[in-house]
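Note sheet for the following structure.
One chain of protein is taken out of this complex; the other chains stay put.
After this line comes chain A, so read on.
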Amino acid sequence: MNCRSEVLEVSLEGRQVDEALLALLHTILLHRSTGKFHYKKEGTYSIGTVGTQDIDCDFIDFTFVRVSSDELDRVIRKAVAEFKDALGNSGSDGMGQISLEFYQKKKSRWPFSDECIPWEVWTIKVNVVNLANEQERQICREKVGEKLGEKVINIVEVINRHEYLPKMPTQSEVDNVFDTSLKDVQPYLYKITYQITDSLGTSVSTTMRRLIKDTLAL
C-alpha cells in the first residue's frame, strides 16, 4: 500500500499562521474523524454523532468548520503553537512545513515495537511574509481568505476520490486504526510533525520531531 501524500502551500503574515493552519488541519480532521464506536455483541457496532462548529478567523476573511470537540481542538492548537514558535525562533526566513500524518499500527511480536504505517500525509508548507503597512495587511487578509478557500476545495477534492481507507476494525483492533482517547469523537490515528526550513532552503537543518499524540504503550 502506498501512502497518499498531498502538499498545500500558503503564504501569509505572521499573525495569520495560527488561524490558517487551524483552518486547514481542522478541515482535514473533520473528514477523518467519526463518532465514537460502541461495540455490541455479535460483532456489530454503533457510531456516535459528530457535531460541527463554525469558527471565524480574526486575521483572515475566512470561516472554517471543525469538529465540535474541545479536546481535539486543544491538541491541534498546541501543535500549531509549537510550530509557530519554532518558526519564529529559528531565525529562518519564515519558511517551514507542518505535516499531518494518518497511520495504522501494525502489531509486531516482542521485542519489536509496533509499526506505524502511514496511509495519508498532508503537508502544509508555510511561507511567512512581512508587510509594510495597513493597506497591504488588509489586502493580505482578503487574499489569504481566498487562498484558504481554494485549499479547502483541494482537500475536499482529494478526500472525495475515495481512495484507500483502513478497514473498519474489530473491537480488539480499534486502537490500531483510530485514536480512541478522546471523549466525544474518534479521529483516525494521526501525528503532527514539523520542519523549519533554514535560510539556505534546505529542508533539514534542525529537524524537530514531536509526537503530539503517542498511543504507543511500549
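Simple rule for what comes next: contacts are C-beta pairs under 8 Å (C-beta built on N, C-alpha and C of every residue); 3 or more make two chains touch, one makes a residue touch a chain; residues count from 1.
By our rule, contacts and distances are computed from a predicted model.
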item	value
Identity of the absent chain, which is to be given by its UniProt protein name, from "Alkyl transferase", "DNA polymerase epsilon subunit 4", "Sorting nexin 5" or "Autophagy-related protein 13"	"Autophagy-related protein 13"
Chain not shown: contacting residue from A:Arg15, A:His38, A:Arg74 or A:Lys107	A:His38
For chain A, residues in touch with the removed chain	27, 30-31, 34-36, 38, 46-56, 61, 63-65, 67-69, 149, 152-153, 155-157, 159-160, 162, 168, 183-185
